[in-house]
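All protein chains of the complex are present and in place, except for one that has been dropped.
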Amino acid sequence: MSSPKTERRFVGKSVPRKEGRDKVTGAARYVDDIRFPEMLYGATVRTTSPRGRIKEIIFGENVPWDEFTIVTAKDIPGENYVALILNDQPYLVEEFFNHTEEPVLLLAHEDKFLVEKARRSIRFEIEEFSPVFTIEDSVNKREIIWGEDNVFKSFLVDKGNVDEVWESADVIVEGEYLTGAQEQLYIENNGMIAIANHEDGVTVWGSMQCPYYVHKALIKLFNLPEEKVRVVQTETGGGFGGKEEYPSMIAGHAALLSWKSGRPVKIIYDRAEDMAATTKRHPSHTRHRTAVSRDGKLLGMEIDFTVDGGAYATLSAVVLSRGTIHAAGPYLCPNVRIRSRAVATNAPPHGAFRGFGAPQSIFGLERHMDKIAKTLGLSPEEFRRRNFIQEGQTTATQQVIHEKVDLSGLMDRAFELSGYNEKREKFAEQNKSSRLKKGIGFASFMHGAGFTGSGEKYLESVVGAEATEQGNVRILAASTEIGQGTNTIFGQIASEALGIDYNLIEVAKPDTSNVPNSGPTVASRTCMIVGKLVESAALGLKQTLVGSGFLKDSGYTSEDFSNACRAYIEKHGALKSFSKYQQPEGINWDDEHYRGDAYGAYAWAVYVAEVTVDPTVYEAHVDDFVAVQEVGRVINPVLATGQIEGGVAQGIGYTLYENVVWRDGRMANNQMTNYIIPTSADIPPIRVFFAENPYAYGPAGAKGIGELPMDGAAPAILSAIENATGVSINHIPLVPESLMEELETETI
Amino acid sequence: MSEVNKVEITCAVNGEERVLHAYPMARLLDALREELRLTGTKEGCGEGECGACSVLINGEIVNSCLVPVAQVAGAEIKTIEGIANDQKLHAVQEAFIQHGGAQCGICTPGMVIAAINLLEKTEKPTEAEIRDGLAGNLCRCTGYMKIFEAVVRACQEEDVKV
Partner (left out) sequence: MRAYLPDYELRVPKDLEEALAFLANEPGMWKPFAGGTDLMVLLEAGKLEHTKFFSVWNLAELRGIEVTDESVTLGALTTYTEVRRNSILQEEFPMLCVAARETGGIAIQNRGTIGGNIVNASPAADSPPALLAYDAELELLSSKGARKIPYKDFHTGYKQMKLRDDELLTGIRLPRTTKSLRHYYRKVGTRKAQAISKVCFAGVAKIEDESVADVRIALGSVAPIVLRCEKTEAVLRGKSVDERTISAARAALINEIAPIDDIRSTAKYRLRVAANLLEDFLKTVRDGELN
C-alpha cells in the first residue's frame, strides 16, 4: 500500500497511547482543571415541568442579585437556536417550553456556592400544556407537540416488491421489539469555559467531540464572522456520542454569560444535571413482518422502525437514518420495505450514542431472526447461514457488496472460541436438574463506517500535516481524542506512511484557529475516513520535501527526514500539506429514494454471550463473551481490543442493567447510585478476535470500529436467556423486575 | 442563618505539610483541586459511587468527595500527583500505559490509586480480588479487561518496564 517499505513498522503494532503518561500521572488537563483569573462560575436555571408557557420568573429572597450576571433570551446577540440540522432548539426559552430540563436563565457569580444557592431559589409561574411521553401517543397525535404531525423525519427504503411475497410465502412471522433510553455516562461531566467580548469575539474551551459543530453554533448565536469564533477542545473524559451536540448548548451559555459580564465564565455540570438534561440514546419500537420459504430463505421483509426523538429535532434524522439502513442487517432478501420515523415527545432531546440507531434496529432484527428460526424449526445459526449476504449481493438499500464477506466463517470462529455447540448440549442437560439456568446465544450483524450516503461527500473533510522547526511532523485535524485513541492511530498512520519514527509525529490539539475541519468525531469515521486523509496529507508533505530536493524518495532514515524538514523550513519557511476528502469511485447514493451505497465499508461480526439466570432473584448474569469481527486492517491491537471490550461492556449495561426511570418526561434516577452501570465485578471475560481483510480505501487497509461493538451484545444476551429459560423476550433493558414478569405468570 | 467561617486545617499532602483554608464541611476533593491546584484527582459523581476522586488517607483509599476537610487535620494524604517518584512512574502507572488500562483517562487517576491500594494489601491478587478491589471505581471506556491486565502485569515486576 502506501508505506515505502513492505514490512509494516507501526501499523498493526500496539504502540503506547500518545497521551498515556499524562493520563496516568494526573497531568492531563480536562476542562474543570482549567481556571482563569477573574473567572465567574455559571449555572443554568431550567424548566421544571414538561410542556407549557412561562408566565413569570420569581427570584428568591436572601440572594444578592445585584452581584449576579443574569442572562435571558433577550440578551442573545444573534439567533436563539442551536444551529445543527433543523435549528428548532432554543438556547434559552423565550416563553414556550417543551421539556422539563430546558434552559431559561443563566446566572454567573464568582462564588460557586452562591450561584448554586441562587439557582435553587428561582421559581417559575407556569401555564401547563398537555404533554406527550410515549412513541405511541406521539404517533397517534394525542397532542401535536412538534410541527404538523410530531414527525421530525421519516424514511422509506424499498427493494423489490414486498407486497407480492405474502401470498406465496410458506411462512409469515411477525414480531414487535422495544428498546429503552440509555445514558452515555462518560465519567467526565460536560463543561465549558468561555471568554467572549465585542473586540476579540468568542473563545471557548471544553469537553467535546466536534469542535466545528460548536464553532458553527456559536457563529449563529453571536452573529459573528467565522474568524471571530474559536473553539478549543480540552482533554475529554469520554463521549460515546454524548458530547457530539450538547456541548454547543453549554458553550453558548458560557459565552453569553461571558459576553455580558466581561469576564471568563466556567460552566461545569454536576452528575445530576448532566444525566437529567443532556442527551441519551433514542428509545425505539420496531415491528417486523417477514415472509420465508419452508427451506429457510428470506423472501420478504417489512420493517417499521420508530425512534423517540424527545422535544427537539437535534440529530434524530441522522440517528434514524443509520437505524433504518441497518434494520435489515447482513442478510440477503430480495424484497424489503423499511418505513421509519423519528417522533417528538416532551422529554429532553435524545441524541447520539455509540451505534447511532443501529443497536436499536439490529436488536429488533436479531431477536426476530431467532423467532423465525424457531417457527421454521431450524437452529438460529442454520437459519442465519442460509441467508448471510455474500460478495456481489445487495443490501436493503441495493448496495452491491464489493468486498469478500464471510459471516459464516466468522460464526464458525466465534462458535469454536466460545464452545457454542458443546455448551448448547451441556446446558440443556444441566438445566433439567439445576436451579440456576445457563444458556448461550449469539448475534450476527454489520456496521457501516463513516457518514451515511452522501454525508462524507458533502462534508469535504480536510486534514493537514505540517513540518515543525524541531523536525517533527504535526498532524492538524479537528478529530478529537476522547479516549478511543485518535492521537495514537494518527501517529501510527502518519509514521507508517512516511516511514519515520512514531515519536516524530505530533498530533495538534483540536483548536479551530489552528486545525482544518476534518469533520465531527462520530460515526466510526475517524480512523477510516480521517485516517486516510492523515495518510495522504503526510505523503503530500513528503512529496514536497522530495520534490524540492531535501529528501531522497526512499531509503532515508527518520533523522534524514527531520533534517529535511528543518532545511526546508530554513530555506522556504513553513511547510504544510492539506488533503481533502474525495469519495472513492463507484460510490453512489440516491438520497431521495434512499437507495445505493449507504456506506463505503462495513465491519462484520458475530458475538456470542453465555449467561446464567437465577430464578430466585430473576437476575441474568453474563458469564463469558466472545466477540469476533472483521474490521479491515487493525492499526493498533491493544486500542482496537479496548474499543471492542468497552463497547461490549456498554452493550451488557444496555441489555441488563441500565434503566432510565422516567417520571413525567424527566429522568428520575439521575444519579450514579440509581442508574446502574456494570462494575468490574459484573463484567465477564470479554474475548476479542479480529479477522483481517484490508479495505482498499482505508488507511493501511483499516475500516471503522468504534460503534460496532455496541450492536451485538443485546441480541446475543437475549438469545442466550431464551436458550437458558425457553422464554423469548423482546425488550430491553431486561432488568430483574422485567425478567420476573417474563418468567412468572402466576401471582405470588 | 449566620454563616460559618472558614477554618484552618493542617495536613500532609504528598509528603509536604500544607495548610487548607476552607469551610469545615468543604470536600477534601475541592480543597485539593481548587486550593492546592492538585487537579489530578477528578470528580465524576460527587456521591462516592465512581471512585474518580480516590486518594489515600493514612494509607487507606477513600473517596475525597465524601471527606469533609475538618476531618483531615493531621492526616497524611496522597494523591495521584504523589505516586510517581520524580520522573519514574510507579509500576502500576507503567502497566496502565503499556497494556491499555487508560482510555479517556478521567477514571485513571482514581483507578491507579485503587490498584496501588489493592497491591499494597494483597501482593498477588487473584482475579476475584482484583475485581473486588476495583469495584468502587467505575470506568465507562475499557470494559475493565485492560485494567485487570495492567494490574496483573504490574505484579509481575519483571514484565513491567519501569
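Just so it is clear, A and B label the chains in written order, and each chain counts residues from 1 on its own.
We take it that contacts are C-beta pairs under 8 Å (C-beta built on N, C-alpha and C of every residue); 3 or more make two chains touch, one makes a residue touch a chain.
Predicted, not measured: the structure shown is a model, and the values here were computed from it.
The chain omitted from view is touched by exactly one of A:E67, A:E95, A:E391 or A:E744, namely A:E744. Contact with the omitted chain, checked across B:L20, B:V67 or B:L119, is made by B:V67. Touching the omitted chain from subunit B are residues 1, 3-4, 23-27, 30, 46-49, 51, 54, 60-63, 65-68, 70-71, 73, 114, 117-118, 131-138. Mapped onto subunit A, the interface with the missing chain covers residues 112-114, 116-117, 120, 270, 272, 615-619, 657, 661, 668-669, 671, 673-674, 676-682, 735-737, 740, 744, 748.
Convention: only the chains that are shown with their structure count from here on.
Every residue of subunit B that touches subunit A in the complex is listed here, in rising order: 33, 38-47, 49-50, 52, 79-81, 83-84, 89, 93, 96-109, 112, 130-132, 134-135, 137-148. Touching subunit B in their complex are the following residues of subunit A: 14, 16-17, 19-30, 32-33, 184-189, 235-240, 270-271, 482-485, 638-639, 641-642, 645-650, 671-673, 677, 679-681, 683, 685-686.
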